[in-house]
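Contents: one structure, followed by commentary.
With one protein chain held back, the other chains of the complex are shown just where they sit.
Then we have chain A:
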Amino acid sequence: MKTKWKKTSAAFIMGTVLMMAGCQGDDSANTKEESTGPVTFSMFNADPHSQWDNMESPVSQIVKEKTEVTLEPEFDVAGGEQKIPLMIASGEYPDLIAPKGNAGKLVDAGALIDLTDLIEEHAPNLQKIYGDYFSRLKWSGEDESIYILPTAAVDHTYWAPGTGFMLQHDVVKQLGYPEIRTVKDFENAIREYKEKNPTIDGQPTIGLSLLADDWRIMISTTNPAFYATGAPDDGEFYIDPDTHEATMHYRRPAEKEYFKWLNHMNAEGLLDKESFVQKYDQYLAKISSGRTIGLIDTDWEVADAQRALRESGKAERMHGMYPVTLTEEYKHANFQDTGYLGGWGIGITVDCEDPIRAIKFLDYLASEEGQILQNWGIEGEHYTIEDGKRVISDEEMNERNNNANYVKETGIGVLKGFAPIYGDGVTDSTGQTYSIASPDQIKNAYTDVEKEVLANYDVEMWKDLYPQKEEFPVKPWGAAYNMPVEAGSDLELIMQKSMDIVKKRIPEAILADPAEFDAVWDEFMADLEKAGVEQAEADYTEMVKNRVELWK
């Protein structure tokens, strides 16, 4: 009997071994950190980071020495839209998380901890940096906890426009610097140049290229409709400045005219036929080749392509940014002030075993020392102090402007998006600016071609072409696009549905035969109404009004 038992168990073990052989599990033990000594924090960032240095660059080494914190981040290319819900479903979170627009889902799932007390006890620099805007960090009227530390720059002075209609410098130069003020001017410039130069470097010239790859359709195709009709970008809704009523922005009659113009551009053969087919990398490659003469986009979306053009010595193929609107009655609202924007930023999750160390780490990054490291670099290496002022040598500046991997190699600015920062123009205890940006520094970074173009338009900077901040009132609701939408709410569902309709109907309308444009547009409007857009507008109006109240 005994041997039989042995045989049975032996057979059982054998079976187990057989099974194990097929799949070896990794049981790397979870090392628990103490609150002194080196700590590693895992992190999820909803944005990609092309310059991540693995914390091995000189600047990151110093951060590591001072804080004894190493970050192990994961960068997402899809804005966290899929990964964050999956985290919630599994209930396992990284220590730190920068969820972009998905913070609401995390808060609803109870994944983020309230930072109010932590900041009060351990983070003097964070308190200092947010200053008077501290009340804008509160989550909502019902829940006044602080879950997210917004990472947008505080008290930022904008010296360069962020969005606009872009033309290659060679276009305006060849045409004798015509006024680029309305879409008609923009269109004529493209047409004339294209007729004169049917090919660039042997390849066919592309008039205007748009991008519609997934969410990027909003950046290059639909958001510019706000600006072209004199409104600031508030996400998918236009907020009436007087009544604070929200309207899904495509439903404004003025915007129909804008899309009609794009339709006209397509009919004229000036719009890139691949606009709605191309993926982001193809779009960048096309711009970098130097044959796309016109763009309607933001500076950050095409920054890589502009840098590539600069590096390959095609300065005349880089693009200048112009405040184009539908007609002259509108003013391009790029510089309209939002006040300080709460919303998108970084939070600490319930799975973080050492939240004190985490908040101290963020506090260090927000401190004067941390900010100077992230902006200027290491003294003696990246800048020197002359007469008590920080100075960057010409050689270093040249490296900064022209080396595409400068951030990665030096570590300057690698951690910038992870903690709140001071905006351009804000000064430190010695009276110098935290960031290296100054009007002079921006002007010095211009290429000779850019300087020539600007001189011919009688201005010193691109910013000067735009209507200035002072011409607009400050928006009391900040920017509507960063208001958290409740997860699983009707509003969220309707917004998803209308986004799907937009993604389909807008390209359809632009590519339609001009005679059919009105019919397609009417269908588009009917689809939106059917998806419940009116209810969404009502819900959104209420949210805007609540926020204005909360921030007062």
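Basically, contacts are C-beta pairs under 8 Å (C-beta built on N, C-alpha and C of every residue); 3 or more make two chains touch, one makes a residue touch a chain; residues count from 1.
Just so it is clear, contacts and distances are computed from a predicted model.
When the unshown chain is looked up in UniProt, the name that turns up among "Probable glycine dehydrogenase (decarboxylating) subunit 1", "Malonyl-CoA:ACP transacylase (MAT) domain-containing protein", "Universal stress protein" or "Carbohydrate ABC transporter membrane protein 1, CUT1 family" is "Carbohydrate ABC transporter membrane protein 1, CUT1 family".
Within the set A:91, A:141, A:162 or A:178, the residue that contacts the chain not displayed is A:91. Touch with the chain omitted from the figure is made, among A:81, A:245, A:337 or A:428, by A:81. Of the candidate positions A:120, A:240, A:500 or A:529, contact with the hidden chain is made by A:500.
Summarising the interface, chain A meets the missing chain with residues 7-9, 11-12, 14-16, 18-19, 81-82, 85-86, 88-89, 91, 105, 108-111, 203-204, 212-213, 217, 273-274, 276-279, 282, 487-488, 492-493, 496-497, 500, 503-504, 506-508, 511.
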